[in-house]
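Note that one protein chain is taken out, while the other chains of the complex remain in position.
What follows is subunit A.
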Amino acid sequence: HKITSSCKHEATLSSTNQKAACSRSPGTMPGPYRETDLTEKVEAFLSDLKRGGSGTGPLRGSAETARETTALLRRITAQVRWSSAGDLMEVIRKEGRRMSAAQPSETTVGNMIRRVLKIIREEYARSRGSSEEADQQESLHKLLTSGGLSEENFRQYFTALKANVIEAINELLTELEGTTDNIAMQALEHIHSNEVIMTIGRSRTVEAFLKDAARKRKFHVIVAECAPFCQGHEMATSLSKDGIETTVITDAAIFAVMSRVNKVIIGTQTVLANGGLRAVNGTHTLALAAKHHSTPLIVCAPMFKLSPQFPNEEDTFHKFVSPHEVLPFTEGEILSKVNVHCPVFDYVPPELITLFISNIGGHAPSYIYRLMSELYHPEDHEL
């Protein structure tokens, strides 16, 4: 609903092509009008990202964002005029930069763009007939002899390239749709009966994971509410409606209760390149408490959350929302004399994490760098 309504809004705002847009017939789509329609869609997506970014709007799941980004990129591939792979990659990079800039904390957008760029490179290499292995191996010898820049400039034209790329993007979309189910299927390997599991806030992946295990096993879940947004409450009501014994605790009681917990299972917003996490605030405390009691910390994160960012980019790491959530305006005159912070994310270092469960199986945090090199091309790390 949001996209269509803002689409109309954008349509009335755009000064050029206004008449053309109104007089467009659904069957035939002449060239320049296709691009208007595409631009509208892109603008709608951007404004949606910007609006959904603060904690106040309806929170979009990252899976939705990933799917929409990929669908939009497929549309761009199909509708924009390009002659060689290099052109297409330039267009996608340009749009990608705009999309990432709209909401820097939503890293799934950038991740999907990098995946598509990698797809294009692969399809190009396949069309050219060269073996993929030789191109992808970044040996030290190659790095030294090539002089740093890649020899490929992707200028050759192949007729079947467009169709191949679109087919590959469709495969990517199918993969995205199945991620939550793939992760939930692994639940019974990790949860035994009569366990006490702790989680924090609300993660749709963890919810599906626990509900899948609850079909066959009985266990107890403790949910930390994660102030100030208190998403843990929603998680608890949803889990208890499915028959899972649930307890809601405050954030302050995490360490007090941790000694009776057998496992900690959490979701995350992003998995960073060093194996660390950017997760909802309060997760670092949870991880430290789990480490102190030697409780395993399991992170359920689908592959599209893996991002080539590192945590030491200080100014882009943290995101803050209105301090009114923490200290409301009803407090009166002290507000002008007090600094109030309301960060949304926390950094969790990889030493505190025991296991990552993703749609392709379980891995240790030390393996994340390898997965990243398979998903993204090193030249795409900077869009």
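The working rule: a residue touches a chain if its C-beta (ideal position, glycine included) is under 8 Å from a C-beta of that chain, and two chains touch if they have at least 3 such contacts; residues count from 1.
Keep in mind that, in the parts below, contacts and distances are computed from a predicted model.
Asker: Between "Ubiquitin-like-conjugating enzyme ATG10", "Akt interacting protein", "Nucleolar GTP-binding protein 1" or "Translation initiation factor eIF2B subunit delta", choose the name on the UniProt record of the chain that's been left out.
Answerer: "Translation initiation factor eIF2B subunit delta"
Asker: Sort through A:63, A:169 or A:226 and give me the one touching the missing partner chain.
Answerer: Of the candidates A:63, A:169 or A:226, A:226 is in touch with the missing chain.
Asker: One chain is left out of this view; which of A:99, A:168 or A:289 touches it in the full complex?
Answerer: A:289
Asker: Out of A:49, A:342 or A:357, point to the residue that touches the absent chain in the complete complex.
Answerer: A:342
Asker: Can you list, in ascending order, the subunit A residues touching the missing chain?
Answerer: 56, 225-230, 233-234, 236-237, 240-241, 243-257, 259-260, 281-282, 284-285, 288-289, 292, 318, 326-327, 331, 334, 337-343, 346-347
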